[in-house]
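A single protein chain has been omitted from the complex, and every remaining protein chain is retained in its original position.
Showing subunit A:
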Amino acid sequence: MITFESITKTFPDGTKAVDDFTAEIKKGELFVLIGPSGCGKTTTLKMINRLIEPSSGSIRIEGADLTRWNLQELRWNIGYVLQQIALFPTMTIEENIAVVPEMRKWSKNQISDRVDELMNMVELDPSVYRRRMPKELSGGQQQRVGVVRALASDPDILIMDEPFSALDPITREQLQKDVKELQSRIQKTIVFVTHDMDEALAIGDRICLMESGRIVQTGTPHELVHHPADDFVRDFIGDRTNEWDTPVKKMMSCKSEHSVNVADLPNSPLYPAPMYIFDSDYHFLGRSREGEIEDHSVTVSPETMLKKAVEYFETSDVDALPVIENGKLIGVLSYKDIVRYMQQFHKESGKESV
């Protein structure tokens, strides 16, 4: 449990970055700090591992004031994921992950086993990637390493500073899912900074919306969406109450049974139809008809509203539509996705009426 009590941070130039911030982050919850840039969310985050010291007020972890902890041990126990990823460029992937365990004087075998375990957890084959250098990995792969590096010595707390903002949308969504899944499995307390409300709503257990250093509203995603405290919150979240006005990117499947890499085309089953084909760069090539590639013109973009997409379904004879952004196939929208989304939306709305 992390407790902020009347935290204020004034920088030497007089800027008040954080103003009377009081909050309690529960054990095992994923707590999102969100707000426009300059609202003090990152400053608040960095006070947890004392990269920034508060001007007044106190922060406690498990009831003990931060200043009473040994600074290095405190930091070893708080995994830190940066927006810039910031892997150590002169170290291999393995060495990057081993940084904190080494400082904690784990044995070589223990470290090696832990590296294997963590790399497998984020689907990076250790036999392939262990000795690679960070620059040899894609951005998404690097940030997966960034996340497991923070988890390496099994800290109780993970703080993440806009960790996915530099990544492309597909990778970002995948990693958001990974983090959410990780958290449900390993039960860490995660403090997550973002400026992207979609991200916050997708992963947060609770969301704390800040503006000019102050908390505007703290609550579950549902509370924020359905009971915004004021117009600022309402504006920041946007109108999310009408399910038909949701962009299709919120419900499409990134990995779909309806899409296949052109290289795998000969081995792919003929069913289900339609089957959309992309190349190794995810460029959309068309759809498969009896093993051949055929042009396909009815597509949607990730920002297309659901009500519009449904019109496309009505005018064409397909059960699934390719979602294309800049010529790349980033997902597939099928009837199943729409039904699943509707179910979830109404479950949340249902909570409201209870």
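Convention: a contact is a pair of C-beta atoms (placed from the backbone, for glycine too) under 8 Å apart; a residue touches a chain by one contact, two chains touch by 3 or more; residues count from 1.
Heads up, the rule we're going with is that contacts and distances are computed from a predicted model.
One chain of the complex is hidden; its UniProt record names it "Osmoprotectant transport system permease protein", one of "Sarcosine oxidase subunit alpha", "Osmoprotectant transport system permease protein", "Carbon monoxide dehydrogenase" or "NADPH-dependent 2,4-dienoyl-CoA reductase/sulfur reductase-like enzyme". Note on the undisplayed chain: of the listed residues A:F4, A:F21 or A:Y80, the one touching it is A:Y80. Set against the missing chain, the residues A:G14, A:G63 or A:P89 yield one that touches it, A:P89. Across the entire complex, the residue among A:M1, A:L51 or A:M121 in touch with the chain not shown is A:L51.
Touching the omitted chain from subunit A are residues 46, 49, 51, 71-76, 80, 82-91, 99-100, 103, 149-150.
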